[in-house]
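Below is the structure I would like to discuss, written out as C-alpha cells.
Only one protein chain is missing from this complex, and each of the others stays in its spot.
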Amino acid sequence: MSVVDQARAPGTGPSLNGQRTSAAAARRRRRVRRLTYVAAVLLSAWVLVPIYLITVTAFTPRRVSYQFPKPLVPTELSGETVSFFSHSAGVLPALGRSVLVAAITLGLSTLLGAPAGYALARHRFRGKEAYRLLILSTRAFPVVILSIPLAVNFITWGIYDTTISVALMHTALALPFTVLITSSVFVSVPRDLEEAAQTLGCTPMSAFVRVVLPLALPGLAAASIFTFVLSWNEVFAAVILTLRQRTLPALVLSTLSTSPLPFRFAGAFFLLAPSLVFIFVIRRYLLGLWGRVSR
Amino acid sequence: MAGAAVTRGRGGRLGWTPYLLLAPSLVFLAVFFATPMFQAFGLAFQAPGGGYGLDAVQRMFGDVRFGRALTTTLVLVVAIIPIQFALAMGMALVVNARLKGTDLWLYIFALPLGISELAAGIVWFSIFTEQGWLNSFLEQAGLIERPYVFLSYQHPALLILAIVLAEAWRATAIIMIILIAGLQGIPRDYTEAADVFGADAWRRLRYVTLPLLKPTIRVALILRTILAFQAFATVLALAGSATNVLAGEAYRWYQTLREPRVAAAYASLILLLSVASTVLFLALIRTDEERLA
Partner (left out) sequence: MAEIRLEGVTKAFDKVTAVDDVSLDIADGEFMVLLGPSGCGKTTLLRVLAGLEYPEGGRVRIGENDVTDLPPRKREIAMVFQSYAVFPHLKVFDNIAFGLRMRGLERQRIRERVERSAGMVELSDFLDRYPAQLSGGQRQRVAVARAIVVEPAVLLMDEPLSNLDALLRLTFRAELKKLVGELKTTTIYVTHDQVEALSLGDRIAVMNKGRIVQCDNPSRVYADPASQFVGAFIGNPPMNFLSGRVRRNGKGATVAIADHTVVVPAEVLPAGDGEVLVGIRAENIQAATEPFEDAVRASTQVVEPLGSHLLVTVSIGEQGLKVVTPADFPAHPNRDLWLRFDPAKLRLFPAGRPEDAVAAAS
C-alpha cells in the first residue's frame, strides 16, 4: 500500500517543440521544482512551528507561561509545568478515563461495524446501496444535535455522567467510519482467497479467520487507531455528557475560564502528544482511509 | 461477475447472513443516532408544560447573544473555507509532485489530523495571547514595545482572524487528504497531454487539474462547511466569552443555564444550516455528468 502513487513530477513530460525550446522547458521545470520545495518548506513551517511552541511551553518552568517576552529558543527546560498539570486535581483520572472511553469505543465500534463492513464487501443483497447511503449520510450530522437529546436520554436511563455514556456516544460517531473503512479493507482482500480456502476444507468462518483476517489486519489496525484518536479528541459530547467523570478534553475545556495558563498549555500538549505518535504510525494508511471512506 | 458469497441453506439462497451482519450496527445507530436526531427536534419544539410550542425557539431568537452567535458562525464559515482550501491545495500539490522526501512532507502536513479543536485552540491562544509568542516575536524583532491585545472583544476582527487561523491550521489536513485522493484519481495522461501541447504548470493546474477535481472539491467543501458550523472548542479556547458561536451557545444553554430545550433549538438550527449549505453546494457546483444529463 503506497502512500503516493508512482507518478512523475509535473513539468517532466515530453515536448513537441524539439531541441530549441527544450533548454527553456528544462529551466522552467527546474524553477517549478524549486518553487515546490519552497512551498513545501513554508507549509511545513506553518504546521510545525505552533507544535514546537506549545511543546516548548509545556517543558519550560511555569513562570515562563506568564513571561513576556518569551524566548523563542528556550533558555531552560523543566518538567515543572507538566508535573503541575498531571498533579492537578482530577487530571490523572481524566486521563485514564479518556483512555478507557477510547478503548471501549474502539472495541464496540469494531464489534458492531466490522461485520457490517464484511457484509458490504462480500455480499449482494437488497438494500445494500440504501444502507451504504445511510451510513455515508450520517457524516453530515453534527455531534451537537446528537449530544443534547442523548444527554437527556442518559439521565433518564441512569447512565448519565459515566464513561460508558461517553463511549456509547463516541461509538455512534465512529461507527459509520468503521463500517466504511472495514468494508474497503475487506474488499481489498480478493474473494478468490476465501473461496480457495473453502474448497480446501474451510467453513466460511474459518476461511475468514485464517485468510481474510491476517491480510486485513494492517488496514483494520489503522482504522482502529483512527477511531481511537477520534474518541480521544472529541470534546463537545464529552463535555455535555459528563459532569464529574470528565474525560481529559472535557476537563480542560470546562476549566478554561478559571485555569491558570500553565495548566491550559500543558493540557493542550497532553491532548496533542499521543496524536502525533498515532499519525506517525498510520501515515501509510492515511490516504487509503479516505479513499476508502469516500467510496 | 460472480455473485454473492455463498449463503447456504436449503432453499434459502439469498440467505439471512448479510442482514444478520448488518443488524447490530443498524440497531445501534437507530438508538444512538436516529432517535436523538428526532428527539432534538422534538425537544426544540416542546412547550414548557408539555405538548408543542415555539417557546424554546422564540427564546433562542430573542436572546441578546443570538445575533452575534449567528453572524460570527457565518463569518467563520465564509472566512475559513477559502484560506483552508488554498493551503490544502498547496499541500496536496506538493505531495502529489512526488519530490524527494514526500513521505516526510505528508507526515508533517497530516500531523494536525490527530489534533483536537480544543488543543488547536489552546495552541493558537498561546500564540495570540498578551504574553504570547506572537507578541514575543514582535517585541524581539523590535516592532512593538508593549504587548498588543489581540484577543479581546474590542477587536472582533482580530478575534475572528485568530479563530480562523487556528481552525485553518487544524483542519487543513483533512481537506488535504481528500484533495490528494482526488488528485490521484486523475489519470496522468491528461496533464501529460497538456504538457505536450504546450501548457505550463500553472495552465495545466487551471485548465486540466482543477476542473477534473471538481467533484472532489465539492465533497471537501460540503464536509468542511458542515464541520465549520459546529466550531466550538476553538472559539472557547481563544475567545472565552468575548464572542460566541452557535455550538457554544448550545453548550451554554445546556450546561450553564440548564435549558436543554433551547440548546436543542440551537442544535436544530445548526443542522438546518448544514443541510442548507450542502444543498447549496450541490446545486452550485455541478459536475459535468450532472450538467449533461
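The chains carry the letters A and B, assigned in the order they are written, with residues numbered from 1 in each.
Here, a contact is a pair of C-beta atoms (placed from the backbone, for glycine too) under 8 Å apart; a residue touches a chain by one contact, two chains touch by 3 or more.
A quick note: this is a predicted structure, and the numbers were derived from the prediction, not measured.
J.: Of the residues A:Ser78, A:Thr162 or A:Gln198, I need the one that contacts the missing chain.
T.: Of the candidates A:Ser78, A:Thr162 or A:Gln198, A:Gln198 is in touch with the missing chain.
J.: For the chain that's not shown, point to the residue among A:Pro71, A:Gly96 or A:Pro214 touching it.
T.: Touching the chain that is not displayed is residue A:Pro214.
J.: For chain A, which residues touch the unseen chain?
T.: These residues touch the chain not displayed: 190, 192-193, 195-204, 211, 214-215.
The rule is simple: only the chains that are shown with their structure count from here on.
J.: Take the average of all CA coordinates in chain A, do the same for chain B, and state the distance between these two points in whole angstrom.
T.: 15
J.: Once bound in the complex, which stretches of chain B touch chain A?
T.: The touching residues are 2-7, 14, 17-19, 21-22, 24-26, 28-29, 32-33, 35-37, 39-40, 42-43, 87, 90-91, 93-99, 102-103, 105-119, 122-127, 129-133, 135-137, 139-140, 147, 169, 177-178, 180-181, 184, 188, 191-192, 195-198, 200-201, 204, 219, 222-223, 226, 229-230, 232-233, 236-237, 240-241, 247, 250-251, 254-255, 260, 263-264, 266-268, 270-271, 274-275, 278.
J.: Looking at the complex, which residues from chain A come into contact with chain B?
T.: Against chain B, chain A makes touches at 3-5, 7-11, 13-17, 28, 32-33, 36-37, 39-40, 43-44, 46-48, 50-51, 53-54, 57, 65-72, 111-113, 115-116, 118-119, 122-125, 128, 131, 134, 138-153, 168-169, 171-172, 175-176, 179, 191, 194, 198, 204, 229, 232-236, 239-240, 249, 252-253, 256-257, 261, 264-265, 267-269, 271-272, 274-276, 278-280, 283, 286-287, 289-291, 294.
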